[in-house]
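There's a structure below that I have some questions on.
Shown here: the complex without one of its protein chains, the others still in place.
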Amino acid sequence: MSSETREDLIAEVSRKFGISPEDYMLPARHMINLLNPDGSLRSHEEQGTEPGHEYPLPSPAELIRAYEALVVGRRVNDQNSALVRQGRMAVYPSSHGQEACQVAAALCLQDGDWLFPTYRDSVAVMTKGVAPMEVMTSFRGEWHCGYDTKQYKVAPMATPLTTQLLHAVGVAHAAKLRGENTVVVAMCGDGATSEGDFHEALNFAAVFHLPVIFFVQNNKYAISVPLSSQSAAPSLAHKAVGYGMAGERVDGNDLIALMAIMGRAVRLAREGGGPLLIEAHTYRMQAHTNADDDKRYREDAEVAEWVAKDPVKRMESYLADSGLLGDEVSERISAHAEQVAKTLRDGMNQEADTDPAELFNHVYSQPTAQLKEQAALLADELAREEA
Amino acid sequence: MSSETREDLIAEVSRKFGISPEDYMLPARHMINLLNPDGSLRSHEEQGTEPGHEYPLPSPAELIRAYEALVVGRRVNDQNSALVRQGRMAVYPSSHGQEACQVAAALCLQDGDWLFPTYRDSVAVMTKGVAPMEVMTSFRGEWHCGYDTKQYKVAPMATPLTTQLLHAVGVAHAAKLRGENTVVVAMCGDGATSEGDFHEALNFAAVFHLPVIFFVQNNKYAISVPLSSQSAAPSLAHKAVGYGMAGERVDGNDLIALMAIMGRAVRLAREGGGPLLIEAHTYRMQAHTNADDDKRYREDAEVAEWVAKDPVKRMESYLADSGLLGDEVSERISAHAEQVAKTLRDGMNQEADTDPAELFNHVYSQPTAQLKEQAALLADELAREEA
Amino acid sequence: MTATASAVNGNVSAETAQAAAAKAAANQPVTFGKALNTALADALTADESVVIFGEDVGVLGGVFRITDGLTARFGNTRCFDTPLAESGIVGMAVGMAMNDMRPVIEMQFDAFAYPAFEQIASHVAKMRNRTRGRLPLPMVIRIPYAGGVGGVEHHCDSSEAYYAHTPGLKVFTPSTVSDAYLMLREAIDSPDPVVFFEPKKLYWSKDQVDLEELAEQYESQRAAKAEGKARIARPGTDATLVTYGPSVSVALEAAKIAAEEGRNLEVIDIRTIVPFDDETVSASVRKTGRAVVIGEAQGFVSVASEITARIQERCFHSLAAPVLRVTGFDIPFPAPTLEKHHLPSAERILDAVDQLQWEA
Partner (left out) sequence: MTATASAVNGNVSAETAQAAAAKAAANQPVTFGKALNTALADALTADESVVIFGEDVGVLGGVFRITDGLTARFGNTRCFDTPLAESGIVGMAVGMAMNDMRPVIEMQFDAFAYPAFEQIASHVAKMRNRTRGRLPLPMVIRIPYAGGVGGVEHHCDSSEAYYAHTPGLKVFTPSTVSDAYLMLREAIDSPDPVVFFEPKKLYWSKDQVDLEELAEQYESQRAAKAEGKARIARPGTDATLVTYGPSVSVALEAAKIAAEEGRNLEVIDIRTIVPFDDETVSASVRKTGRAVVIGEAQGFVSVASEITARIQERCFHSLAAPVLRVTGFDIPFPAPTLEKHHLPSAERILDAVDQLQWEA
């Protein structure tokens, strides 16, 4: 695209918000934060919003729907961790503490929109509609990805860090070329922002002016490595400037702020405003995975501080205090969460049983002559074992 | 490094210039430009300088020295292009039009400092002291790199784009660990800023707070691809913000501005101010290499516009008008440039004659048994050919 | 690479070949590069999900002009330049293929595909498998490769082994003008990702082929087409030279010299390294009893190693001598003035043939 077009667009978006183009790209001076840790609504002055960065509250119906997903997400995280401890699941990178981010990333999207999650984003994947057992296939060790990515418009959970951001860009680009109005949310962690593919993805999205929202869950650690060893930037949201896109930071344990920000981001992107970078400040409350020992690199006191900022309790208090969450709704939500947890427990008790012949069926559209020979060798071995 | 330390450092540097930390990182609002295209000095108001971005003029002696390198650089560029046309040199990516950048990048460094050039930076390499014929070894097709990189503290001219920026970071890091006061200038083009290694290099330099100056010659094209297809950022210098480092843009055809900026950058880096990103606005006046046909992707009129901004003429006018360049000096400089050109012509007339056995000698410290066998095979073939 | 070469192609019937030859005689010779360019244009025409992108492939037409004129003809949404970032190019192509496009991307030179290695090895190759077949990635990664053109460092790597070793990728490399056309069309239509290696030194080679007729032939035989067949580039009886891409012409040259000396060598052009055509290779070696495998890449852990290993596994009792290899040395690709010493030459191939224990 010519530089005129680009500048016009930025100028237009910034006019819309009554701010300078550079101010449009720079995140608001303070992180956007609507709810206090105790669940009370912050005064307008304290919200971090400023001209060009205004964020109205979502509707009560939206909030209840999001809260339900939040409660289910927490329950699934904790159920899975229990299943891992019991040896019934191989590994689980829990997003305990980050569920508000998970829920907002999925709920801001419409049906035709795509989600690009990482290994940590099971709850987002579920929230977008994938059946819990399908989500957990890979963590169970059965197969690499257990759901139909095209049906759900959810990419496989990515392990090689930030590689998936480029795929998100490609999906958005293909949609744009066909004139489809698809928005894509592409997720990664704070550590992942250091990878080269992060840079290439943001740059491609900006140059091709694509509706991709890069959503960084800054949970302060990449396994053991703290943010300060990862970046010297004023904030990760400031990285947007270098690509000519807008960045924003938000309290990642404040579901209301997240919904407001992601909602606006999706709207702007769908209207042709180009890509955006959102940094959510949150915390990985548990170890990296069950295989990690977080006591080696952080203090209990630090973790405790974040317990006080828990996203679930915060939302619950807000809804209760504002009269949106009656006992009946609350019970229905709990029951739903228990039901999902039971599905997982029951599913994990079933023996997985994948036909080894499957190994050769999905390498190419048709097995090559070589693969047929190899499949025959294995089949012969298995037959002899049986005999 | 802890985030406190980093913030302290930024705070300190910005205090020094009386500006906010964010303003320290953001480039000055306008490109720094001290000389008009006609060689006249711009008024202070027009220079683009502002608080925190002040650039005093270099001394007359420095200017004459730089001018000499500029004239020699131009002569070498044009001599090499002629040699290529005559078929006496295989390929040459000329920096014709960018010589001011080349000269400033080399002259700002002291003896112990390192330079990391690209294929386009022969003139910078020469200016740092490497003998012209040694610089051209690779373009002659004799060997990959013709000079002693450690003796000159000049890395091999890099072809895989921006890979060398990371090497520059490593050299600076090693020096820092040993307590040496080495500054490193790492060069790349506008197109190269899109590569993942650019991102990783800037981030590593910022996180480890290393004295590396990333010097981007924005010559508006990456082969045929214009800047607008490369980046949507307000400027390439703005990319600094995302790493928490300072960026600045400068007129890359204004040798005086370049010397002022690079001089200050080296000083700041040596004093522990961390890495910096400098974007020089210049223009590749000729084709990418002799193999390229630039008429396919740009208008003659655009090239003509830049002829008017030629860095050599501009500097010559300035020096002549301000009485710094007498006939005697001018003649001495011309004679020097001719001498260098003659060295190149004479050298290129000599047959290159590399012993094929050399092929096997530098793969490992000692040839492996396999390489010895292969060397014997070739030696046998050559012996039979002779016979 | 003459008319004979294309006529021997197993897919062309005798009459068709003759007719083609007659018609081609009336035409100007076509370059390998033009055949690729036409294949891209025809694919863009045939399938609107095909998109072409990479560095300098737009207005410039690529540094080798293989995409010349495509942006002008099809518009810059079908053929366009990207920012300068190979991982970005491949990664974006993955996403576009996920979303039902067929990207055909160009890596400017062999060694400049390396920044994309993670995307290729961890995603392009594995996506279909990871998703149990639900997310195929039909895409083509075009890579100009190999030496013989006096290229400078990093511009002459033969990197096919890296990709051939990576399950999930198909690896094609044409050696004739008509294969340049046909195989590129095949690669683009393949439901699997194909790494398509173009021998740089052949870009300017010419042959008498009628591209329009080839296009018709391709369209009509498309369904029946058996992908992954090797080609007997020259039939022979005394020993088999097995090779591909840039080395096919060298092997043919060696066979010609050998013929003058009374040895009748068969030359096999592998064409598709993956999938590999064991049948054709084994049949030939069982017939001749001797084989030399030729490849320009450094020999250690190379495609030539694989072919050598397979031949001795499958034809052991037919072999009169060990299978020998003639490959590039195990050194980084040399500087231009030295490459002639590195590249397999007809002489070096003939030396190897001489060692195939003819006395025994």
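Read from first to last, the chains carry the letters A, B and C; within each, the first residue is number 1.
Just so it is clear, a residue touches a chain if its C-beta (ideal position, glycine included) is under 8 Å from a C-beta of that chain, and two chains touch if they have at least 3 such contacts.
What you are looking at is a predicted structure, and each value in this text was computed from that prediction instead of being measured.
Q: Give the labels of the shown chains that the missing chain contacts, considering the complete complex.
A: The undisplayed chain, in the complete complex, is in contact with A, B, C.
Q: Would you mind spotting which of A:192, A:259 or A:278 touches the chain that isn't drawn?
A: Touches the omitted chain: A:192.
Q: Considering the complete complex, identify which of B:171, B:262, B:277 or B:312 is in touch with the unshown chain.
A: The single option touching the absent chain is B:171.
Q: For chain A, enumerate the residues touching the unshown chain of the complex.
A: So the residues of chain A touching the unseen chain are 84, 87, 90-91, 138-139, 141-144, 159-161, 191-192, 194-197, 222-225, 229-231, 288-293, 295-297, 352, 354, 356, 358-360, 363, 368, 370-371, 374, 378, 381-382.
Q: I need the residue numbers on chain B that touch the omitted chain, in ascending order.
A: 114, 143-145, 148-150, 155-156, 160, 163, 165-175, 177, 196-197, 199-201, 203-204, 207, 358, 361-365, 368-370
Q: For chain C, which residues lie in contact with the unshown chain of the complex?
A: Output for chain C: 87, 111, 114-115, 117-118, 121-122, 125-126, 129-130, 153-154, 161-162, 164-165, 167-168, 274, 276, 297-298, 300-306, 308-309, 312-314, 316, 319, 321-325, 329-332.
Here is the rule we use: only the chains that are shown with their structure count from here on.
Q: Do you know which chain B residues sit against two or more other chains?
A: 194-197, 229-231
Q: Where in chain C do residues touch two or more of the other chains?
A: Answer for chain C, listing residues that touch two or more other chains: 82-83, 85, 87-88, 115.
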